[in-house]
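Only one protein chain is missing from this complex, and each of the others stays in its spot.
Take a look at chain A:
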Amino acid sequence: MDFAIGEDRQMLSDTMSRFLAKNFDWEKRLKVIETDTGFDRDLWNELAELGVLGALFSEDVGGFGGTGFDIGTVFGEVGRAIATGPFLETLMAGRLLAAAGETDALESVIGGEKIVTFAHQPAHDAETGEESDVTASGSGEDWTLTGTKGVVGYIGAADLIVVTADDKAFLVEAGGEGVTVSDYKMVDGGAGGELHLSGTPAKLLAGVTAEDIAAAEAAGIVALSWEGVAIMDQLREQTLEYMRTRKQFGIPIGKFQALQHRMATLALEIEQARSASINAAAYFDKPERDRFSAAAKYTLGHVGNLAAEEAIQIHGGIGMTWELPLSHYAKRMVMLGHVLGDEDEHLSRYIALMQAA
């Protein structure tokens, strides 16, 4: 057993952390989240140059990492800085490009020249009130896609779109024939949008199976878990710091036992979440993957909400202000629960897996 993250990953983590501290400080973040795209393209390119995106993929497809712990390392730093940008989309879409041997496209993504997003989850159809998804028709080299995908991250800035349909995956050029995007801002400062396709020519990502798509989802959950735990750490640290300095009734509020016990519980829960994220990364390429993936996303949702709510509550009024970074961490934390399924969905999934075993 070895819980050390490893020298190379430690270096990556240090580099990323120094870079973000210097180039993505709070002022910068506040500016970036007011923009339509929700992230800074120049910064993205610099991160790519630092090798941040390459770390998400294995050597045989042009990266230099790609394990659960590599992914975790990168996303831990994303969380610490609550950086915005298509990190998750790059990871998930990139894996499918890799699985299809689309190394040219992947190279342009890893290098930062092209932005890719991942259009996976169905949209809501206002007419029927049901979910509506994209369907594929065609054969061989000749495919078209029709339908809608919902809440596609950073779609407004994407050059390439990896679209899932009927357990297959396709590559679509943004701005091409039959592609319409309605984009919007997101609660946590990033951006997203709805993707409408009608008879859109698409390139089949040959060889990609439902299992590859499931593996991409699992990779996404590893990423979100590590990002989430990093945010929880921030919420806890910032709250403890505030408890040491904020005085009411003549003493620091950290001296009130009622609050001490709440933070002790939170500290315990965060360690549980950290273990869940380690499990998810460790079993990410093993047969137990789905069980630990469901467990991690459930834990992330449950502890994440607790961390966000307690952090705001214990700050009092100041915790609700835009000016305080903490409120932005809390928003990002809660929103992570809405990406790739919330705690209830993953608890159900866990129950189903348990019953099937």
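The rule we apply is simple: contacts are C-beta pairs under 8 Å (C-beta built on N, C-alpha and C of every residue); 3 or more make two chains touch, one makes a residue touch a chain; residues count from 1.
Basically, contacts and distances are computed from a predicted model.
One chain of the complex is hidden; its UniProt record names it "Pimeloyl-CoA dehydrogenase large subunit", one of "Sarcosine oxidase subunit beta", "Oxidoreductase", "Cytochrome c domain-containing protein" or "Pimeloyl-CoA dehydrogenase large subunit". When the omitted chain is restored, the residue from A:Asp188, A:Asp233 or A:Glu269 that touches it is A:Asp188. Touching the chain that is not shown, out of A:Gly63, A:Gly112 or A:Gly150: A:Gly150 (per the contact rule at the top).
Of the residues in chain A, those that touch the hidden partner chain are 121, 124, 126, 129-131, 150-151, 182, 184-188, 192, 194, 247-250, 256, 258-259, 305, 309, 312-313, 316-317, 319-323, 327-328, 330-331, 334-335, 338-339, 342, 344-345, 347-348.
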